[in-house]
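First the structure, in the form of structure tokens, and then the observations on it.
For this view, one protein chain was removed and the others were kept in their places.
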Amino acid sequence: MKVSYTLKETFKNLWRNRLMSFASITSVVATLIILGTIFILVLNINNVSEGAKDQFTSIEVYLEDGLDFNETESIGSEISALQGVKLSEYKEKNRALEEYKEQWGKDGYLLDGFADNPLPNSYVITLTKIEFADYVVKKINEIEGIEEVRYDKDFISKIISISEYIKTIGFILILILIAISTFIINNTIKLALDSRRTEISIMKYVGATNWFIRWPFVLEGTILGFVGAMISTGIMYVLYNYTYTILTSDFYSLIAVYLVGVDKVLSDSMVLFITIGCGIGALGSITSIRKHLDV
Amino acid sequence: MKVSYTLKETFKNLWRNRLMSFASITSVVATLIILGTIFILVLNINNVSEGAKDQFTSIEVYLEDGLDFNETESIGSEISALQGVKLSEYKEKNRALEEYKEQWGKDGYLLDGFADNPLPNSYVITLTKIEFADYVVKKINEIEGIEEVRYDKDFISKIISISEYIKTIGFILILILIAISTFIINNTIKLALDSRRTEISIMKYVGATNWFIRWPFVLEGTILGFVGAMISTGIMYVLYNYTYTILTSDFYSLIAVYLVGVDKVLSDSMVLFITIGCGIGALGSITSIRKHLDV
Amino acid sequence: MIKFNQVSKRYKNGVVGLRDNTISIEKGEFVFLIGSSGAGKTTFVKLILKEIEPSQGRIFLDGDDITKLHRRKIPYVRRKLGIVFQDFRLLPKMTVAENVAYTLEIVGGYSKRKIRSQVSMVLGVVGLLDKSNMKPHQLSGGEKQRVSIARAIINNPKVLIADEPTGNLDPETSWEIMKILRQINRRGTTVVMITHDKEVVDIMKKRVIELNDGKIIRDQMNGGYGYEG
Partner (left out) sequence: MIKFNQVSKRYKNGVVGLRDNTISIEKGEFVFLIGSSGAGKTTFVKLILKEIEPSQGRIFLDGDDITKLHRRKIPYVRRKLGIVFQDFRLLPKMTVAENVAYTLEIVGGYSKRKIRSQVSMVLGVVGLLDKSNMKPHQLSGGEKQRVSIARAIINNPKVLIADEPTGNLDPETSWEIMKILRQINRRGTTVVMITHDKEVVDIMKKRVIELNDGKIIRDQMNGGYGYEG
């Protein structure tokens, strides 16, 4: 079996059956674009929900009254050293009062009346991941000089579970879609090859071995899948790039921060597409000629 | 041309080409399930975003000091009469102070010091649709006895545009998917029929008219599409029903309020599926045998 | 019945199938069309069948000019013809009986019973009653050929054109077929038969048209296969 023969035969076949080749490639492209769109959507929704979630992770740590500078500092560095703490910002009690005043807005002057600021000094903690909340709170409570730790436990756990839920749904959706795409592409290639069963049986009758017949078919399927994958990647790139530009330019920019970058999407979906396209192209042709080979 | 002949021939063909029939139906089902899933997702996301959006529509109307009961009432009914106002709730200034205290939490006692409550009485308005915000605010400003109307204009318009954006994306996504589904189904039927071109040409050579040949094919395509559509509807029903039950039972119920009902989804997607399935089945077979008929 | 007026056929790839032939076959005639492999015999049949269009000249069938014909009218021309194709052209997924019945289904207006009895009758004539329910791929070469003959004669066509109807048959069966064709011819059907069977042509003593390289080189009443006739 010569490689040159296989290659020559493959390309001849692609051309001889050009209508079929065209139909197969377009079906592959169509399927992969659906898959790709959902893939990108899920990727982004995940990212946004991950990002949005972490906005809710502020924990307030009220310090006991009358700590000196060193004690305060050491508490601060203990907190910062905890795993999961991104930022801990010291908020002096007068700053806290100012903020309250701002909150009251036009009624803020009412707070001017205090002789002594009744609020405590505090640290405001931002977490790297909302999932660390429980752990961090527990650790902080062990530190000396803390009066109270404030955070909304229920709210946080609800947000965590919603985000988990979105992730799971997205993941399942993608798995289902991969299965369905696999199925459609496989089916398409099967149908495309079915019109060639006479051809295959004749080849067998004149003494061709299974692999002699199979190689060009496998290569054909792989190429169909590959070309389909490349075209889909191209289309996805253009579409996503366009959407991305719109989203990041305009006032939507508050979402845009969490969008997955064009390059990452491009490389991810290319890998996905080529794996599925070529894999199923090759596998599809092997399985679909198997029954015809049996003569 | 006898109807009975066409029917008999159609079902015979479906059976004679049962592998093809099976492959076509499964491809139709696969495609429609993708379409259906996205359709349901978009429907629900729209619904949730619509619903969530309206949660942000509270407008606070501060009344001038010293209005008597009648004046207050009449302002209230004027507000309630405005188009787009769902609910207007009177908030006495002492209630407002109580709420501030609650907000301050443990530091709330600090607010006990006021001799005279410095806050104004107010109406808190809920809108039926966030889109009415501008209009309602304008109208209220015309009413006498109003000190100030407070609402976050930027925030509201941002939320409106995000929800519009989600709707548009969803709509475009569905249109694209319908186009792609059409394409895949059409392609599948084309490939399935292509192996029968010899058959068609022989029929022509012995004197069959185009429509005599076409009818069974059209009917065949329609039936393939129809069966595919019914199976997809069934699968979608089971899946959505399951998801719906889970979502409405558990703590996710805060989302569940906005979920589209199972029956509505079922009927909507059935109409969509049958239209696409049968339509493309029939059209697909007509267009794909056209070229073979030309002998 | 069939009239060729200076008809030429040049295929797309430049090969000439027929060159400038004028011939007239009358109603009720029995004609042998002979000639070596590639002489243009099947091309002649395909032109009458409207499977291909002539490059030049005019073709008449049953008094009508069929040279240029609207696509929609072609089926009705074909129904006047019974054709035994050189490559059989049986519908692969239908049984023998269904293949034969199909010609009647197309025309329509036959009752189920009428169709069934007609089918049995012609299958009996070609000796294939016991293979009614088989698919073409289950038949031997000669059997396929006989199904093709049965299909061609079932609706009493005005013209029967047979492209090597005995090519795959043993001499005995061949003669059975020849008897059938003669019978049909006696009932008034015009028969044009393409053959390579010297013996049949010599014994039947019918009109012989010989093609060579796309050109009619002989047209002889009561002729034989070779020139000596």
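The chains carry the letters A, B and C, assigned in the order they are written, with residues numbered from 1 in each.
Here is the rule we use: contacts are C-beta pairs under 8 Å (C-beta built on N, C-alpha and C of every residue); 3 or more make two chains touch, one makes a residue touch a chain.
None of these values were measured; they are calculated from a predicted model.
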item	value
Partner chains on view for the chain not depicted	A, C
Of A:Q83, A:N141, A:S161 or A:T209, the residue in touch with the unshown chain	A:T209
Full-complex contact with the absent chain, from C:P54, C:P75, C:G142 or C:P157	C:G142
Full-complex contact with the absent chain, from C:N21, C:T42 or C:T103	C:T42
Missing-partner contacts on chain C, residue numbers	11, 13, 15, 34-39, 41-42, 86-87, 134, 138, 140-143, 145-146, 163-164, 167-174, 196, 198-199, 225
Interface with the undisplayed chain - residues on chain A	1-2, 5, 13, 16-17, 198-199, 202-210, 212, 294-295
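Here, only the chains that are shown with their structure count from here on.
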item	value
Identity of the most central chain, Cα criterion	B
Chain-chain pair with the highest tally of contacting C-beta pairs	A-B
Interchain centroid distance [CA atoms averaged], chain A/chain C, Å	68
Separation of mean Cα positions, chain C and chain B [Å, integer]	63
Multi-chain contact sites of chain C, meaning residues that touch two or more partners	none
